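Before anything else, here's the structure in question.
FYI, not all chains are in this one, though none of them got moved.
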Amino acid sequence: MLSARNQLPATVKSVKLGTVMAEVVVSVGDQELVAIITRGSAEQLDLKVGDSVKAIVKSTELMIDKS
Amino acid sequence: MLSARNQLPATVKSVKLGTVMAEVVVSVGDQELVAIITRGSAEQLDLKVGDSVKAIVKSTELMIDKS
Amino acid sequence: MLSARNQLPATVKSVKLGTVMAEVVVSVGDQELVAIITRGSAEQLDLKVGDSVKAIVKSTELMIDKS
């Protein structure tokens, strides 16, 4: 069990590989989220369009915007 | 317009103030997310239960978990 | 209003695009700061040399060094 409390069920929409980094777009409900992970991790996880994953973020990284 | 691309419409469920930090629980669809911000920011934003806000996270902070 | 309390008026000095990421150098007073954002965000913001922007950082990301 991971201490990071924000874990959203998501589906992989696209994976773009750079030399070092990778951009993973996932859908969470009707929202899209962009995750930047290393290319190495994207390859180790063998991420493919349609994969069921979780998008996880440590609570100290979330910000709040109020209009 | 902010470079952080992950911006989720959310509703404030609870605010807990510590001496320095504050814990803000928001609902996003049927999920709950926890944001840790400073107490000072929570007070400046005058966050209250029921407020409509956005939960924002920089894409470099998102992780992916695949079972 | 964003919970991230550190917002510095800045001017874009250079933008370097990689496949996935982008490096944005800005000047803040007589200092230079380097921001790494996604290439997608740099393009959406249409960042160009000379643009007036704000450099923003969540307070939990700041460190203090004392000699």
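As written, the chains take the letters A, B and C, and residue 1 is the first residue of each chain.
Here, a residue touches a chain if its C-beta (ideal position, glycine included) is under 8 Å from a C-beta of that chain, and two chains touch if they have at least 3 such contacts.
Fair warning: this is a prediction, and the values are worked out from it, not measured in the lab.
K.L.:
Total subunits of the complete complex, with 3 given?
P.N.:
Result for the total copy count in the complex: 6.
Simple rule for what comes next: only the chains that are shown with their structure count from here on.
K.L.:
Just how far, in Å, is the C-alpha centre of chain C from the one of chain B?
P.N.:
So the centre of chain B lies 22 Å away from the centre of chain C.
K.L.:
In whole angstrom, what separates the CA-based centres of chain A and chain C?
P.N.:
Comparing mean C-alpha positions, chain C is 22 Å from chain A.
K.L.:
Identify all positions of chain A at which a residue touches two or more other chains, and write them in rising order.
P.N.:
Those would be 23, 34, 36, 60-61, 63-67.
K.L.:
With touch defined as at the start, can you tell me which chain C residues reach chain A in the complex?
P.N.:
For this pair, the touching residues of chain C are 1-4, 18-21, 38, 40, 58, 60.
K.L.:
Would you tell me which residues of chain B are touching chain A in their complex?
P.N.:
4-8, 10, 23-24, 26, 28-29, 31, 33-37, 41, 45-47, 51-67
K.L.:
Would you pull the chain A residues touching chain C in the complex into a rising list?
P.N.:
So the residues of chain A touching chain C come out as 16-19, 21-23, 34, 36, 60-61, 63-67.
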